[in-house]
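The other protein chains are all here in position, but one chain of the complex has been omitted.
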Amino acid sequence: MSDALLEIRGLKVVFDGFTALDGVDLTVGQGELRFLIGPNGAGKTTLIDVVTGLTRPAEGSVRFAGTELTGRREHRIVRLGIGRTFQTSVVFEELTVVENLDLAAGFRRPLPALLRQRRGMSDQVAAALDTIGLGDLADRPAGVLSHGQRQWLEIGMLVAQRPRLLLLDEPVAGMSGDERDRTGELLTEIARDHTVVVVEHDMEFLRRYASQVTVLHEGRVLVEGDVATVQDDPRVQEVYLGRGREEAA
Amino acid sequence: MSARLRGHAPFAAVAVLLLVVAPLALPAFRLDELAKYLCFAIAALGIGLAWGQGGMLTLGQGVFFGLGGYATAMYLKLHDAGGDLPDFMVWSGVEELPALWRPFGAAGFALAAVVAVPVAVVLGALVFRQRVRGAYFAILTQALAAAFVILLVGQQGLTGGTNGLTNFYDVFGRDPEAEGTQRTLYFVTAGVLGALYLGARQLVRSRFGRLLVAVRDGEDRVRFLGYNPATVKTVTFAVSAGMAGLAGALFVPVVGIISPSLLGVVPSLELVVAVAVGGRYALAGAVLGAIVMNYAKTSFSEQWAGGWLYLEGALFVLVMTLAPRGAAGLYEQARDALARRRGTPAPAARPREAAT
Amino acid sequence: MRKPFLRPLAAAALLPAALLTACGGQDGGNASAGAGGNDGNTIKVGILHSLSGTMAISEVTVKNSESLATDEINARGGLLGKRLQPIVEDGASDWPTFAQKAQKLIRKDRVATVFGGWTSASRKAMLPVFERNKALLWYPVQYEGLESSPYIFYTGATTNQQIVPGLDYLKEKDKKRIYLVGSDYVFPRTANKIIKAYAQANGMQILGEEYTPLGHTEYSTLVNKIGEAKPDAVFNTLNGDSNVAFFKQLRSAGFDAGRLPVMSVSVAEEEVKGIGVQNIAGHPVAWNYYQTTGGRANEAFVRAFQARHRGAVTSDPMEAGYNAVHLWAEAVRRAGTTDVEAVKKAAAGLSLDLPEGRVTIDGATQHVHKTARIGVVQPDGLIKEVWSSREPIRPDPYLRSYPWAAGLSS
Partner (left out) sequence: MTSLLNQLPIGLSIGAVLLLTALGLTFTFGQMGVVNMAHGEFLMAGAYTAYLLQDWAGAQAVPVALPVAFLVAGALGWVLERTAIRHFYGRPLDTLLLTWGVSLILQQAARDLFGAPNVQVVAPSWLTGRVGLSGATLPHARLFIMALAVACVVGIWAYLGRSRQGRRMRAVMQNRELAAVSGVATGRVDQLTFFIGSGLAGVAGVALTLVGPVGPSIGTYYIVDAFLVVVAGGLGQLRGAVIAALALGMLNSFAEFWTDASLAKVVVFAVVVAFLQVRPQGLFVLRSRALT
């Protein structure tokens, strides 16, 4: 499996006696766009939290390009080339759009360079700004952005980090129809030259943009495969139709 | 270009006021008082940086102020004693110069402000690495100030106890009570304040400054941008401590005394109050807050002693409830309102009041 | 986004600077007025105590008795044909403020003399200001000795007028095993050094020496240690609120005055009420003056003071402050001027009948001869004298005349 970028084996996470993940195996290949779905409490976000160092697993291993990630601190994992977004977007409202992007692009800078003022825009930042299409708002504080724009800015910040693996946690939650389309296009564009894992509830969005899907249920992997296979799987239908239909809508 | 010039005009105006007008208009002892306020303003600048920009509410700046102050005072004492024991050690029954004092004989002044920095680095590294923050950090620094005072007071032979260190006869070759010396010290203090202000402003505008604001508003998010917030905070905390140390180092020759009562919980809090009233998000607000509040305290207690506590308390409650961004924030609001009436677009987005 | 950092600077800077400048102008005008506080029809004197902060509780009472004294002098026709004009300043329980206010009184107000201070720390902070400006300070509180500034007059007791007599009394009562308890600051530490030297020379035994931080309120461990050591008496140099906690906890652990007398040197009539009479009644204290001290001068003093402050008690530091004003005024009368050097010369050997009895200034040390008095706290909260040195004791701040104290002040 030389092209596997992320390899998760036997992952178990326990919160105060509640088992959130129970022996999850997952492999994401280089260049892949993978969707992670499942009803509430299935452990999707927990899985991302473990990969990015926010949560410590009780058992199991997470290897990224051959490096073990468990036990490393969050910023170290980012420096290895993994970036993520959060369900509720966190951009720095007092900083301008460009400053937000510049910050994201800058963690490789040495300390002395940090002490200088930013002049203009680096290519990296300009490219990210172009990708997310917020050029008009470049010098406005992020606090004035709409919800959708903030999500895009977050994605832009992620791109500006130049990670090898992007983890997006519900990028279209709370978006209007137009914004979803725009985000979908953005996602497709990014997936062209990045490895991306998307956690999503929205089945419609899933059908339009996903190819490979992993379904989690009660802390375990239920099904894995392409969209059609997964949708037709009776177990998935049971899980979703039984209780989760309204959540998925 | 003209905008940049305009940006510097207020600074120049204040510089002229402090360096030319005040020395000409004020009698010597008022100038000496102003010099004292400027020392507090230097410490306040550090708090503005750590708290306003970095979100670290440090209630123990008195500790660093004290480290700087005691270092200078120890140097001056040794210098006065000229090879003998400092006077207070004689009363306290100390017979031989303690080892702790020896280094301060020579390069005392150079050491003065520097002492605070490594202490802050060690403390910051320990505390921030473990993600102790917000109210926890505030309470911890407050307890540190309390413990530091107890320690200082308990070691009378080393520190002069509650009396502190005072009675210096010779400050760098000059009589500290002479008006000429006081004038010189005033200029030195004002100069240091100006330089530190410009330095701090540069820091705030730099990428590091942007990063610091990001850490303040979303420490955990910053971690996922690949930075270690603990490092950013430790560096800022150390810079802020260094400023407090320098303030203490200048305070000693200006006022002629350093004692534990200047470093405890209450004086540390009063510095923070001054910053809050002046405007925590603006460095200039912090500086001016310290000057105005200390001036008000002096002149108010000359008129109605008990009333100062009411005034300070009430002012504080009002500022926190009605204008949490302090005087500087009010000024900005007024300016924006004016700009809106003239039809120019107002710069949007104020910093949110940081949660934790 | 970035400009705003500077703008408020200009706006707000104008306010305090303008204010300072404005009052600076005033100051300049005053500064040129007559020297030595001798200004036309008035003589200015400074009164500098903490009117706010933690020390206000004690110092305000001294300010009141000093004001009483200046008013008495004015009522009797003033001094050198002029009225005394007291200028009251607040030291705010903050030692640098004491130094700066002293400087203001001397340089701006040009006062003839200053009465002020309570804590050693405030005196130490003011000392260089008075010495450099060659101005006079009258310090009215008992203190730890080992000081004799040519520009300070000390009207409170030094150690040989309070601590040493206290020890003499304990020795006389055959209390030979002593436990030392004090707040952690200069006076208790110095006092205890003296006590230890005295004990060694007089066959007394020091069973323990404990200090607690100022404002400490938890004494159960200390009481336990005392209980274990089983001393005959405790010598107490605790300060302020700590005394309340100490006496309450000592009593509730079963130690009353009969079982374990506690000799206090910082508990006067003022403090007894807060401690609770039932907690301290029967314990001895050492001072030079009590409200109950006999004599016409004291009757008049107590009457005058209580006429102004109903229900108030008079205590040793208050009386020493009152004395300071009268002693200075008498010295000025004799010198015929308020000039500092002339007043100092006239004050040497000066003797007056004051509430505590005959008080004489010792020219060499600028302290006063004082009668030592041991009192016992009464159930009504006042203190009754049970022992006295009869004669005023010559002040000896460095304890040079006591062989056992050799080496204490090196």
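Labels for the chains are A, B and C, by order of writing; each one numbers its residues from 1.
By our rule, a contact is a pair of C-beta atoms (placed from the backbone, for glycine too) under 8 Å apart; a residue touches a chain by one contact, two chains touch by 3 or more.
Owing to the predicted nature of the structure, the values given are computational and were not obtained by experimental measurement.
Remark: the omitted chain is touched by one listed residue; of B:L144, B:L165, B:M293 or B:A328 this is B:L144.
Within the whole complex, the absent chain has one touching residue among C:E210, C:E330 or C:E356, and that is C:E210. On the side of chain C, the interface with the absent chain consists of residues 54, 56-57, 60, 184, 210-213, 215-218, 220-222, 224-225, 227-228, 241, 244-245, 248-249, 251-254, 270-271, 273-278, using the contact rule stated above. Within chain B, the residues in touch with the undisplayed chain are 57, 126-127, 130-132, 134-136, 138-140, 142-144, 146-147, 150-151, 153-154, 220-221, 265, 269, 272-273, 276, 306, 309-310, 312-317, 320-321, 324, 353-356.
Convention: only the chains that are shown with their structure count from here on.
Chain A and chain B have Cα centroids separated by 43 Å. One inter-chain figure worth recording: chain A and chain C are separated by 72 Å, centre to centre, where each centre is the mean of the chain's CA atoms.
Residues of chain B in contact with at least two other chains: 205, 347.
Listed for chain A are residues 141, each touching two or more other chains. On the chain C side of its complex with chain B, the touching residues are 1-17, 19-21, 23-25, 27-28, 31, 51-52, 56, 89-90, 92-97, 99-100, 103-104, 107-108, 119-121, 124-125, 127-129, 132-133, 144, 146, 184-186, 189-190, 193, 211, 213-214, 408-410. Interface residues of chain B, counted against chain C in their complex, comprise 3, 6-11, 13-14, 17-18, 21-22, 25-30, 32-34, 36, 90-93, 150, 153-154, 156, 161-164, 166-169, 175-177, 201, 204-205, 255-257, 259, 261-262, 278-279, 282-285, 287-288, 291-292, 295, 297-299, 301-302, 305-306, 308-309, 327-328, 331-332, 335, 347. Across the complex, chain B is touched by residues 52, 73-75, 78-79, 83-84, 86, 90, 92-95, 99, 102-104, 106-109, 111, 113-118, 140-144, 157, 161 of chain A.
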